[in-house]
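What follows is a single structure, and I will ask about it in a moment.
Of the protein chains in this complex, one is absent; all others appear in place.
We just call them A and B in the order they show up, numbering each chain from 1.
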Amino acid sequence: MVKLITRRLAVLPLILLAVATVTFALTEISPFDPVEAYVGAENNVSAERKAEIAHAWGFDQPVYEKFGRWIYNLAQGDMGNSIVAGGQPVAGEIASRASASIALVGGALALVLAGGLVFGVLAAAFRGTLFDWLVRTLCYFNTAAPSFWIGLLALYVFSIELGWLPAGGTSDPRAVEAGGVDLEHLILPMVILALTQYAWFTLFVRNTMLEILREDHVQFARAQGIGELAVLLRYALPNALIPFVTLIGTHLAELIGGTILIESIFGWPGLGLLALDAARSEDIPMIVGITLCASVLVVLGNLLADVTYRIIDPRVREATT
Amino acid sequence: MTSLLEVEDLSVGFRTRRGVVHALSHASVTIRPGELLLVVGESGSGKTVLAHTLLALLPRNVDVSGSVRLGGQELLDLPPAELRRVRGRRMALIPQSPASSLNPVRKLGGQLLEAARARGLREKQARTRLRELLAELGLDLEFIGGRYVHQLSGGMQQRVVNAMALVGEPDIVIADEPTSGLDADLVDATAAQLREISARGASLLVITHDLRLAERLAGRLALLYASRIVEVGPTMSFFAGPAHPYGRELLRALPEREGKSIPGLAPELTALPGHCAFADRCPDRFDRCGESIPDLYPAPDGVLARCFVHAER
Partner (left out) sequence: MSASSGALRSSLNIGARRSQRLAQAMQRWPVSVRVAAGVLGVLVVVALLANVIVPLDDTAVDLDRVLDGPSAAHLMGTDEVGRDLFARVLHGFRISLTIAVLAALAAVTVGTLVGVLAGTMGGKVDALVMRVTDVFASQNHFLFGILLLVLFRPALGGAGAVMLAVGLTHWPSLARIVRGELMSLRERPFVSAAIGGGASRWRLARRHYLPHLMPAVGLAFVLTVPHAVFHESAYSFLGLGLPAHEASLGNILADGQRSLLAGGWWIALFPGLAILTAAMTIGTLAEYWREHLHPRWRSELEL
């Protein structure tokens, strides 16, 4: 287990290097002009001034030198300076916005797991009934409906028409930055973000459960007169949890991507909103920085899933120790 | 002598996209207390369906008609809660493959205890009972209980499964293909285990396609072909000389005899013929065989055979 974790963590810098290389190559290939983005709307900037800026930022250096410096800085945790953060370092701005996103993604993940398990297991237990049909239809609808559209409708219904929940933002940005939880403002974005992955999980749990319920050991448990509820919860569910856990890692990336739209609709001051602001201001260092952070999170999420997988599956656990 | 299990006119059909698969047609057998009955047939002849019908393990897309009585009590229309009390307690299953019949991600101790408690035993009773039973089978509850199924040898897995079947002291034990997936040299050991279970006083219903296993177990034998029982009688007289041409050809096909396989194929279960199902492959076929389905006619030595050859006597 320790071996697995250290091996995976050792590969992490390599993955980051690969992502950094690909993003660097894309910025080099593209005709995008970072100086234009930096000076932005000020169109009275002279050519000399632009050259000065380019020189100061190192844009006029040869490609290999730029790449070397980029990787060198990255290795020291320096992802460059951000336009939207007023020229401050990217890393610091990301760190100060992270806690809001962690609360949002963490809450959504908890909702997805709980909802997916409960409804997936129930749908499998009552397969072929109206309840099962309802769960599957809603899931199907859910996968096809764009999350931001559902977010808009929810915003209209719950905030504007009914006035149950605040329309967006947070009443206390400083508290959120410091890791506080502003539940009233968090509920809507959290639920909508959870909905983006909920259908997938529920259907997955349902189908895995149905497969396991057909297996020999479940039949044998039934043949011994063990009740259907016990068969469901003690014989089928533990086995269904194993593939379920491996999904969390992969779907973490989807949740992180989903924050951009959700935070934009609800004005939640996390990394998604930061990425959107950066995109609107053509702040490449910031977008690349967030992309790199997302890559780290995905690797860590997969690692966490693998570790959990090994803890709960005795067959794999034995093979790795 | 009264019979323990009476199966009467049992038919099982699966509704599928290709039509109704007639897995079992009008089957009638009885088992007396302590008796051993072998149900023999090729794969697809309906023998596993018989076991699953008795234990109510059939899927939902199935039509069952006829009657199954255990000690005089009708099982087919029993509500689930009462059926659960019959399953396991009075009737127990030894499944086909022990390795896949135990939950792979739970320790065996919990599964053994749960099996015992499902038979109405209290925690403490269950432990003592399991400890005794496993000791008789040469296993230690503490050793087994802390392990997962993949950590045991095939022989140990088999004994754990046997213990789970026997813990409720059932009246009848159903062994489903006990030699499937086993090497030929393990057939003797399996036969010995089954005889031991039989010696405990329980009736034993052995479902098998393995004629070598059947030969090593005495008792009575029912031969299935294309969803019907075609011959039923003492196992000894079957091996001395089957009354039905299918049984005779089956024995001749054994490698240690002539090793000559029967030409042709068994009919599709979705399209069973309206005449003797074996007629097309039968060397003794005469006109009548292609006209109607024969009944079970009495043959010598207390045997019943579904063949017109015996109709005249």
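Keep in mind that, in the parts below, a residue touches a chain if its C-beta (ideal position, glycine included) is under 8 Å from a C-beta of that chain, and two chains touch if they have at least 3 such contacts.
The model shown is predicted, which means the values in this text are computed figures rather than measured ones.
Q: Please provide the labels of all shown chains that the missing chain touches.
A: Within the full complex, the chain not displayed touches A.
Q: One chain is left out of this view; which of A:109, A:122 or A:288 touches it in the full complex?
A: A:288
Q: Among A:15, A:53, A:102 or A:300, choose the residue that contacts the chain missing from this document, as touch is defined above.
A: In the complete complex, the chain left out is touched by residue A:15.
Q: Which parts of chain A face the unshown chain closely enough to count as touching?
A: 15, 18-19, 22-23, 26-27, 30-33, 140-141, 143-146, 148-150, 152-153, 155-156, 160, 167, 253-254, 256-258, 260-261, 264-265, 275-276, 279-280, 282, 284, 287-288, 290-291, 294-295, 298-299
Note that in this section only the chains that are shown with their structure count from here on.
Q: What's the distance between the Cα centroids of chain A and chain B, rounded to whole Å?
A: Between these chains, centre-to-centre, one finds 53 Å.
Q: Once bound in the complex, which stretches of chain A touch chain B?
A: My answer: residues 128, 215-217, 219-228, 230, 234-235, 238-239, 242, 312-315, 318.
Q: Could you pull out which chain B residues touch chain A in their complex?
A: 55, 57, 60, 80, 84-89, 92-93, 95-97, 100-106, 111, 114-115, 118-119, 148, 150-151, 161, 164-165, 168
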